[in-house]
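Yeah, one chain of the complex is gone here, protein chain that is, but the others are all in their spots.
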Amino acid sequence: MNALQKISDFFMTPAMKLIMIVAALLFPFVAGNEYQIYVMALAFVWAIAVYGMNIITGLCGQLNLAHGGFFAIGAYTLAILTVDHGWPFWWAFVAAGVSGALLGFLAGVVSLRLKEHYFAIFTLCVGFIIYLLIDKWEELTHGALGIINIPAPSGFGLVDFTETTPFYYLALVFMVLSIWLAARIANSLLGRSFRAIRISDELAASLGINLMRNKVLAFVLSTTYASVAGALYAGMVRFIGPAEADVVHTFDMITFLLVGGIGTLMGPLFGTLAITWLTQSLQFLEEYRMIVFGPLLVVLVIFFPRGVVGTFLTWRGRRLAAVQETAKKESASEKKPQPNKAVTPRNQEAGNHA
Amino acid sequence: AETVTIGFTGPLSGGAALYGQNTLEGLQMAAREINNKGGFKVGDETYEINLVSLDDKYAPSQAAVNGKRLVQQYNAPVIFTPHSGGTFALQAFNQRDDFLVMSYTSVPTVTEKGNELTVRIPPTFTGYMKPFTKIAMAENGKKVAIANATHDYAKYWTKAFVPTWEAMGGTVVADNPMDYNKSADFYTGVSKVLAEKPDVLFIGGASEPTALVAKQARQLGFKGGFVIMDQAKMGEMSKIIGGYKMLEGSVGVVPLTMYEEQGAKDFVAKYHKQNDGKDPTTEVAYNYFAMHTVIQAMKEAGTVADSKAIRAAMGDALKNLAEEHNPYGVTEIDAKGGMMADPNIATVKKGGTVELQRISEVLGE
Amino acid sequence: MLQLNEVEARYGSFKALEKVSMTVGEGELVVLLGANGAGKSTLFNTISGLLKPTAGKISLNGKDVTGLKPSGLVQSGVVQCPEGRKLFPEMSVLKNLMLGAYVHRRDKAAIKKTLDQVLALFPILDEKKDHPAGSLSGGQQQMVAIGRAMMGRPKLLLLDEPSLGLAPLVVKQMFETIKGINEQGTTVLLAEQNAFAALKIAHRAYVIENGRLVMEGDKDAMLGNEDIRKAYIGA
Amino acid sequence: MDLFMQQVLNGLTLGSIYGLVALGLTLVYGILHVPNFAHGALYMVGAYVSYVIMVDFGANYWLAMLGAAGAVALLAVLCERLVFNPLRHAPPIHDKIAAIGIMLFLEALVQMHWGAEFRRMPTPYTGIVEFAGLTMPAQRILIIVGAFSLMAVLHLFLKKTMTGSTIVAMAQNREGAFLVGIDANRVAMMTFAISGVLAAVGATLFAPINLVYPAMGHLLIMKAFVIIILGGMGSIPGAIVGGLIIGFAEAFGGFYISTDYKDIIAFALLVVILSIKPTGLFTKGVR
């Protein structure tokens, strides 16, 4: 086993998770300035939404282009309830999650009847309808004017979430929870049902999986993630307008997902952080940065279609299989019983969707 | 020499890029001017301006990120932003992080909510309501149809305009705003409002699409006049539709090039020289003025870092600002941070001649 | 007519063909036998240009055609009827057949003649000629695929498991048809698992295993070979 | 009644342009199964090229249209070669992302070169035609006539010529097309070229009554997508009929209901139609 392999194994261990969490906890202390903490916190918020997208698109295989719309629904629910109706932040926050789930259910029931590209473009239109409603329904949403003075999450007198660093930790907590739940789902029987649907509707149905129920569940989960992220976002930026529902955000999220590795567990986080920091560092190019970013995107999907994490996992999966093969051959030649299960590291199979 | 960093966050790409770039251009022009003269003096120290501009694509959240960056990483005491959304997003933390927001928007709410470190650069649009109404009624009649744009700024305008019009005895016969930036075609919308036979059409968005709306209204047989929201500049419109003939009976604002005042003339001449005879936009002129004002205020306050002191010195800065740096002749800033001016408004008379009047003249004050 | 010289093909790092050398003479009907995954289709796709060989040389009538595009090979008279049919599912059966004659598109009269032959061979296609090809059953689609290949009036016809998914009666007719096509002067290279039936109509055969040609011989030698009988005929 | 007829004409104008742009999109979708999000950017580039040829080189309108068609066709072919062809085996999401990459790039490039400002494209056809109480600027008539003639030509080309059939064939099975001797790469390039031509001609027809600016393709591409899923993706009559449906929905919805809500009307229509027929209006029942 060479060094590269050892390192790659290390990436899969619980110790690695611990290191990542510790690094995240320490980040505000090592960050050069508050701006970096702010960007990181914002990236965490986006990452939550991207994890949602990963459930419907990565696991279940349905490209949902209304995702940004549900992000906006979360943000607007929070903003309207707190600003116009005086709800306390956390109540409104829960309501945002619930409204994301309910509206997701409605949209899911209608749009999931369509398949493949039809579903994708139909949801693109659903997203646009959400945008139009936010923009036009002035009585409810303040229309094009947007909503100002959204309160920050209340810290119950203990912490002040208008400060960047406390908010960073808040976002971190929500993100870790999101990843944790996403991992749970992905590695459970539920996640397996979703993946079966991704392979083929016909196959999944013949395995006794109720297509509509599972797809709607995945869709609702994803919209809930999106609207929770949106609500956090509203509490962070504290001003929102219809632009929040622009498809551009959906495209951004797909990019994050793809760069990190669609359908993998750490891909969404990796992709979101990588692209967020990349765009920040390309700021010096100002309006010309898309001239760099556009082709970069193209190159990426051509040469690393599985994203960074996906490429890593496939490579590692192959290697593990090869290792087992040799182990088996050796043991066979030594005429020992096959150490089949002993060799299989527990996280091997988790790794494939991890 | 030392440098002082001035920040900018605005749309430099995407649909609003032109607008953002125009505002930035004004800032750059002023900064260049000052730096070329070897900087400016505060106390004993000479400073040069380092203008750092970041793109936010008109997105408030990106404006907030940029704001954080400009403050934390570049230590900018002053940040310019040319949109209300960006202003609101910056206002979430500008007092805590201690920087001055220089907001180029005429939306009144940016200074009405009591933020102490915000300056609104242009006058609010509410000043135009009465004179526009008065002139339009006199030239054309009392029935107005609303066919302006749908973005936030246009909405604010409509909200202020309709009550004024009605209070002065007019009626609104049709209300059908249209998305000027996204619509493929205005024929449908325009024919809808014209079906109600208005005397006056209230239009306005960016100059170019506004010109198209006016043109299509004429093509569909509209004979009355237009009230043109201040975002559109008649001069720029006239380039699209070939002169002022089509705008007969209209009231609106004109570009700086038509101003008679010396400050305006000086600025226009300077700009022409630097840009091969291209006309300066309002955005360029106001932001040029604003940058000079900020620097003047720093001089008055004796500090380049203390944003509160700089804000406090704004009033004095305006008084002592050189005329050539103040093309619009702004003289005062109100307690909440709004600049006050008495801009020219223009009426297009029969035959396409343009008549200029100060707001105060129209209202007879 | 066709000559392969130490041809090699890969899928990524996996070597699917290794040093394959074979010849097919003018007017011959040669069968390629091999188990699942032995490399028959890979070899066919390499000959027809769908796959580029990574080494070796392919020549046709003495002319080097290695690495030529499929369209070029069809021009020179090599037409493949692929495994998995590859029809145009939403076009009518007739249009599918017509497109088979794409390279002869200027010769309207000849196309008409070939078309009549094909429809006579597969009367069901005449019945279904206005139906979209995708709505046909598996076997009917196979007929369209063979018919389409014949419309190209090939000099060398590559048939990749034409009996796959066909009813026994049709399989029998199919082999007779292939024989007929061959007897009318078309050289045929046929990949089959149905070894017995294939050998009966063939002149010669090759056996491929794991990407390597392991045996070759004429019809009688093959039919008499004990190993072959055991491995491929199952009798 | 006049007003009604006026809306019919407006609907026709819009519908014919929408249809033209959607056609290019649907053709490309047919060949590569790529929803080409960059199509709107091609349209935009088409408008700029025409503009430059007319304003900077002083050439005639039709020459400008020709030049734009050529340039955009070339650009589209380049996209096919450099981006979509290498991605043809990739999962569908990847093409979409790549298309977005192209779109961002083209917009940034145009903006770098020509700036973000609105430009006005001149046209020699500035007259106004009036008959039976209807006012119709000449350019609008040109749009309708031009768009529909181009559609008719395209239809004949695809249906009646062997070369046209190769496009349809390849849309249905790439390898199958290879095997009958169709040079599939050439067909793919040809299709992209045609889509480029359609976009550029559409832009040159439509820009004179509108404005030229880097973001001009955004809403149009959105509408074009609505149209092609409404009509059935890959379906040519679907694109044309879909274009007209949306054009009329906007004209009538905008007039009789509200101009501000006309986009909602178009999208609501989509939801209703797809709820009834999930594969669009013109897809056959086979796969």
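The letters A, B, C and D name the chains in turn, as written, and every chain counts its residues from 1.
We take it that a residue touches a chain if its C-beta (ideal position, glycine included) is under 8 Å from a C-beta of that chain, and two chains touch if they have at least 3 such contacts.
The rule is simple: contacts and distances are computed from a predicted model.
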item: Which of "Cytochrome c oxidase subunit 2", "Multisubunit sodium/proton antiporter MrpD subunit", "Class III extradiol dioxygenase subunit beta" or "Branched chain amino acid ABC transporter ATP-binding protein" matches, in UniProt, the chain that is not displayed; value: "Branched chain amino acid ABC transporter ATP-binding protein"
item: Which displayed chains the unshown chain touches; value: A, C
item: Residue of C:Val170, C:Leu189 or C:Ala205 touching the missing chain in the full complex; value: C:Val170
item: Identified contact with the non-displayed chain, of A:Ile73, A:Ile185 or A:Val308; value: A:Ile185
item: Positions on chain C contacted by the hidden chain, ascending; value: 35-37, 83, 124, 135-140, 142-143, 161, 164-172, 175, 193-194, 196-197, 200, 231-235
item: Touching residues on chain A - with respect to the absent chain; value: 181, 184-185, 188-190, 192-193, 195-196, 198-200, 202-203, 205-211, 217, 221, 263, 306, 310, 313-314, 317-318, 320-321, 324, 328, 340, 344, 348-349, 352-353
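Everything below uses one rule, namely that only the chains that are shown with their structure count from here on.
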item: Other chains in touch with both chain B and chain D; value: A
item: Innermost chain, where centres are averages of C-alpha coordinates; value: D
item: Chain whose Cα centroid lies at the greatest distance from that of chain B; value: C
item: Centre-to-centre distance between chain C and chain B (centres being mean Cα positions), rounded to whole Å; value: 74
item: For chain A paired with chain C, centre-to-centre distance based on mean C-alpha positions, whole Å; value: 49
item: Contacts with 2+ other chains: residues of chain B; value: 13, 17, 21, 150
item: Chains grouped in pairs wherever the two touch, ordered by label; value: A-B, A-D, B-D, C-D
item: Residue numbers on chain B that touch chain D, as the complex places them; value: 13-15, 17-18, 21, 150, 176-179, 181-185, 187-189, 191-192, 195, 206-209, 212, 219-221, 239-240
item: Chain D residues touching chain A - in the complex, by the definition given at the top; value: 29, 33, 35, 82-83, 86-87, 90-98, 100-109, 111-112, 222, 225-226, 228-229, 233, 260-261, 263-264, 267-268, 270-271, 274-275, 278-280
item: Chain C to chain D touching residues, read off their complex; value: 48-50, 69-71, 74-75, 79-82, 85-91, 95, 98-103, 105, 132, 134-135, 148-149, 151-152
